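Below is one structure; the comments refer to it alone.
A single protein chain has been omitted; all remaining protein chains appear in their positions.
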């Protein structure tokens, strides 16, 4: 039996979600005739406290549609050097939106100081295209699933807004952040202009992500989505399970507890260093095992544990609702055995 | 009761498709772990006689992914002046692939002569970027759903290939063409390098289209799909009904028969001109009704018939498997009444 | 002795122009401190009856800067299928401005009918990016240096303007058109929004072209010029001879007379067909010589005459102020001899 801790994207839909897919009211969403999609877009906006929503086939599309809908070609995008939108989306910000990227080092907190934001914003000038968008990420994936508190988001966004720079929040795992911080997702999103969050990760939907913002922004985004080929037809088949996923947030506390358990137990294995995680992502430093990250992942895979090499020396373990307490124990035992054999 | 003849995209999934969605085996398709998607891609390639397939969320994405996967920026795309890829995809060939477009007039046959293709191909030179791709469309939407015979496709493709220019076939309704021509889709696709066809149109799937071609092409296309944000997770939920749609081709003959009926009867109404259609699309010239196309569409909508203004003076009616013989009779009566009131 | 009839771009500067280069007042034009450039821009605008001007290093840059300054990415550019901006500028409209191209067949007159323009303009819609710019060319290079009268330009421009589509005139040889039509360049430019014309062709300057239009357009264009790398420093060294070139229009009548002579005499050679030219460009059809255009050009080069293969079967001869009446006679004799030997 394999324990799959590669990502929370691997979550499979619940029976209720499958029933919802089967019974979904549908229509042609390109004509705005799909009631399930319309309801999902309305409800997503409501939960996040925004005017309008848009259903997209992937988190990458949600982020990249938002980035283009906010900017003009040639402007700068200001973001963390380890932001998902820059690191793992195939250079799309340059390819699809013609944006130059200016990077900050958000550090372990997953958020910049207001001074960093101030220093990173470029005014339009004779030789400068100017900053067009500032991006935050919450939870911050590469920084170890760290949850960024509302105060830090608001302070960073305030600086951007003083310069008339809009703020997009890559909230692929925003509900994990809300759970970790014991707050509402809407509170975390209050002072940003747009949010992308994924239905298909911790929330467990089979397919899709949401983009929310004000109506004018969503109108522009809908057109960009069409340009990128993201307009789907009877999308209610996946929007209906997505609606259930939207409310499927109770298990996140368990996912976080399980991640804490992984961090604690793996950290006691010789050569593995971990820190207590905020959410469902554990990034373990395996440098002292004598293996690099790829080798480590290969080694534990032979013992039935799937994880992801995250850098030369770090490995990511992600809990999700398909993973039980027993799975976690089995995984920890298996890593221990695997390391003993190294 | 409204009869919706706007498009065959409005088709709703059958109960069998809904059951397939509910019971689909799924996995994370970004990791290539979704057995339903894998089977759909395998089967689509098999039916079209190609090496490999790729599932995409829309026909626009399928076409635009193919266009980019075949070309280098700055080359020319040679296509019909009324090709869907140029006319209704928001200028994506320039925006996403940086291609200049060179247009031919395919005329009523929906296909160019070999001489036209020869004349349209530009060799790379000191001042010329050169032709990078030649596109065909079958059935040809704007040309009235005309089915292009294998001989014409092959003759046009041969000229392109002589100049080392690859050929992409926008086969959104390729199975309608095959039905109209009493041939195999694979035969129509034999001499082109890639084909996009839609599951969500006449075949009745809720969401998605397929791209097929040789393995190296599909490998490049998979990467472009990711760039465009088209990588989905447990996509088996929509791939499973797509697999049924792939085999759901018997009703196409009925759709065509019903379109012929519409053309014949509407053509007898004063001011409306039609020609006998090849497939499920009827383009009616309403210039002599005293209404422009927009007005005509508005007028018949008030009598419960939905159609699409196609140009200043033409209106498109599209049959699909949700539309019965009775619906057709009702629609024709309603148009007649609407015109009597004009 | 070689007679070079490849292009009027080969014109060498006069002694007066060389003196002007030597004695030019200069400054740093990126800071707008070059008095010679400033005067050239002022004077070019004045002659064309526009508010402002911009000096650019080439005609291609002038056209492409104008195209980008007029449009948004993804719009359509409407132009002749044989427009220079599409045919010989390396696909720049897609590469630098992300524009899709929609083509008309301007025919032998070098200008479209108002109906053609009307038919080619696409309104922005749910699926359509819309037409962003309409381009004319005068004289029309590929169409044989044909001079397009003011009435035809104005009629075409009026249709575009009714749709709020701006009009750019590629007037690389606009002063040749004015000479041929016995009118002012300003009259030809009256109803278009921007004009590019070349100093370095028939006017004889060593380097550079001008872009003129209203002040807001030129301000945008200046920024695009910088983006494309066209901002030069002490450009007065080439602007000063450019100022002389601006007034160097008297010889154009002679160039045209010489072109007429070439057309007449070459047309009497077996296998060569010509028509009487409007300006300084003669396009000869050599299909019946038994040589293709490349072979023909090679053959006459061996007899000391340089020309350009223009298509499979046509060859272009261009007169310019470096070419005397004696040169013309010699060239005609040489072609006659070359053909006799074929």
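Here the chain labels run A, B and C in written order, and each chain numbers its own residues starting at 1.
By definition in this document, a residue touches a chain if its C-beta (ideal position, glycine included) is under 8 Å from a C-beta of that chain, and two chains touch if they have at least 3 such contacts.
Because the structure is predicted, anything quoted here is derived from the model rather than measured.
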Considering the full assembly, with which of the depicted chains is the omitted chain in contact? A, B, C
Out of C:84, C:102, C:150 or C:223, which is the one that touches the chain we can't see? C:223
Chain not shown: contacting residue from A:75, A:116, A:194 or A:209: A:75
Which one touches the absent chain: C:232, C:252 or C:331? C:232
So which of B:13, B:27, B:59 or B:74 would be touching the chain we can't see? B:74
Mind listing the chain C residues that contact the chain we can't see here? 6-7, 9-13, 18-19, 21-24, 26-28, 30-31, 33, 56-58, 60-62, 64-65, 89-92, 95-96, 200, 206-208, 223, 226-238, 241
Absent-chain interface as seen on chain B, which is shown: 73-74, 98, 126-127, 226-227
In terms of residues, what is the contact footprint of the unshown chain on chain A? 73-76, 81, 86-95, 98-103, 127-129
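By our rule, only the chains that are shown with their structure count from here on.
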Per mean C-alpha coordinates, the chain lying farthest from chain B is C
If you average the C-alpha positions per chain, which one ends up nearest the average over all of them? B
Taking each chain's centre as the mean position of its Cα atoms, how many Å separate chain A from chain B? 34
Averaging only over C-alpha atoms, locate the centres of chain A and chain C and give their separation in whole Å. 53
Hey, what residues on chain C touch two or more of the other chains? 73-74, 98, 127
